[in-house]
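A protein chain is absent from this complex, but the other protein chains hold their places.
Coming up: subunit A.
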Amino acid sequence: MASRLWASRAASYLRISAFNRGFASVVKDFKYADSHEWVKVEGNTAVVGITDHAQDHLGDVVYVELPEVGAAVTQGGSFGAVESVKATSDINSPVSGKVVEVNEELNNSPGLVNASPYETGWIIKVEMSDNGELKSLMDSDHYSKFCEEEDASH
C-alpha cells in the first residue's frame, strides 16, 4: 500500500498518468499525434519521441534510424524509423520545421525507446516553423482514449 502511494505521488510529480486502468502511460502536458508520437514543447522547440503505447506494441527496439541535423520535417511526414521484431516502422513528425538535434544515445542504446519513451528515449528536437500546428494534436486525455478505441477495434 505504501509503495503504491509513493508511486502515485511520484507519477503525479512527473505528471505521468500511470494507473490509467492498466493502459500505457501518457504525460499530461505533452501533445500527441494519431501515429503515436509525442511532442514536448520547449519555447519554439519541439522534443519528439514515440509513446509508451507505441513502444509496447512495437516490441524491443534494436535500431533507430535518425535523420541528419538540419533536415526538414513536415507534419505527418516520416523522418526516421525504428526496427523491432524484423520490422522497420516509420516515425512521423508531429510538427513541421528543422531538426536541430538528434538523440545520438540511441545509436548505442536503442532500447531507451522502450525503457524511457518520454525521457531518455526522446528521438529528435525540431525548431518549429508553425506553432499553430500544435492545435491539431491531441492532449493526453484525448490520446489515451484514442489508444483505447484503437486497441478495442482490433
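Annotations for the structure displayed:
Just so it is clear, a contact is a pair of C-beta atoms (placed from the backbone, for glycine too) under 8 Å apart; a residue touches a chain by one contact, two chains touch by 3 or more; residues count from 1.
By definition in this document, contacts and distances are computed from a predicted model.
According to its UniProt record, the chain left out of view corresponds to "Lipoate-protein ligase A" among "Geranylgeranyl transferase type-2 subunit alpha", "Transporter", "Sodium/hydrogen exchanger" or "Lipoate-protein ligase A". Within the full complex, the residue among A:L58, A:V99 or A:M128 touching the omitted chain is A:L58. Within the complete assembly, A:S78 is the residue of A:S78, A:S116 or A:S129 that touches the hidden chain. The omitted chain makes contact with subunit A at the following residues, 35, 57-59, 62-63, 65, 76, 78, 81, 83-90, 92, 150-151, 153-154.
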